[in-house]
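Here is the structure we will look at.
Missing here is one protein chain; the remaining ones are kept as they sit in the complex.
Showing chain A:
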Amino acid sequence: MNTLEVKNLCTHFFTRAGVVKAVDGVSFSIGRGKVLGLVGESGSGKSVTGFSILGLVDPPGRVVSGEILYKGKNLVGLPEEELRRLRGNRIAMIFQDPMMTLNPVLRVDTQMIETVLAHEKVSREEARQRSRDALGMVGIPSPDERLKSYPHQFSGGMRQRVAIAIALLHRPDLIVADEPTTALDVTIQGQILAEVQKLAQNLGTSLVWITHDLSVVAGLADEIAVMYAGRVVEQGEVNAVLDAPYHPYTHGLIGSVPSRNKRGEPLRQIPGMTPSLLSLAPGCAFKTRCNRADAACDVMPNLDELSPGRFARCVHPHVGAEA
């Protein structure tokens, strides 16, 4: 059984200006120990997808339809108390900005021990032991002393390690990682990625890795789902997608990576901006920025399987000779 299956998830925000369909019919699944890279620009709905899985979408947003099956159990509409017992226990999350995720006025040990005690009836001493072991596991030196520190006494990379240690406390089946390395130095980023990959493999933890950085996904993920304006536009095995993307948007994303340019050439970019989710025209959301768009794009294309295991939502995909 897959660890997580998301089926046709729709998360909408009901604002005064109108309904924002931040996530509009997203489906994917992740097997045990697998890593899914969820890629897209800011505002493509990837973070909201992550929060939807944990049931942490704040009003005015809410999951309006679809299913989130964790080991076959639908999390949508589950009572808050049951969701709470899963959160941080079976499904954990790591946030983007390590400077902001730890409470500045509570000591690290407080923040770790409370996580252990929230899900298991163990003594404080045992909870402290487990916290110390988790800190050691993510490569924090002298964890006994560090437990007594406050978050501001850690560097950004160390704080993210603490956050990861907290996420690993209960050896969850699934971790949703929302751009956890974006705010870090490249060297630290590499260390954290290697650490997480190793831990996930050892513990059999599945990962949803949300990012806009294709190079991160290339090294880490088994499968990739590219999101645009609240929908998945392309999905498939990570190397296949990155080597020969079908969707013009994925194509543009890969083209925008600076290292792929020749020296002296102007950097390639996707023209235009992500459309406002409040006023989406019918049809393909990418058509205003796409050089292949024509009248056929005025009808929303389906996410079709164009080759085995490869899906794309496009009328004019880069397939075969056309690519």
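A few comments on the model shown:
By our rule, contacts are C-beta pairs under 8 Å (C-beta built on N, C-alpha and C of every residue); 3 or more make two chains touch, one makes a residue touch a chain; residues count from 1.
Here, contacts and distances are computed from a predicted model.
Within the choices "ABC transporter permease", "Cytochrome c oxidase subunit 2", "ATP synthase subunit a" or "Succinate dehydrogenase", the name that UniProt assigns to the complex's undisplayed chain is "ABC transporter permease". Contact with the undisplayed chain is limited, among A:L4, A:L38, A:L86 or A:M137, to A:L86. Touch with the chain omitted from the figure is made, among A:L36, A:L102 or A:L242, by A:L102. Here the missing chain is touched by one residue of A:K73, A:R124 or A:H152, and it is A:H152. In the full complex, the hidden chain is touched by chain A at residues 54, 56, 84-89, 92-93, 95, 97, 100-107, 111, 114-115, 118-119, 150, 152, 163, 166.
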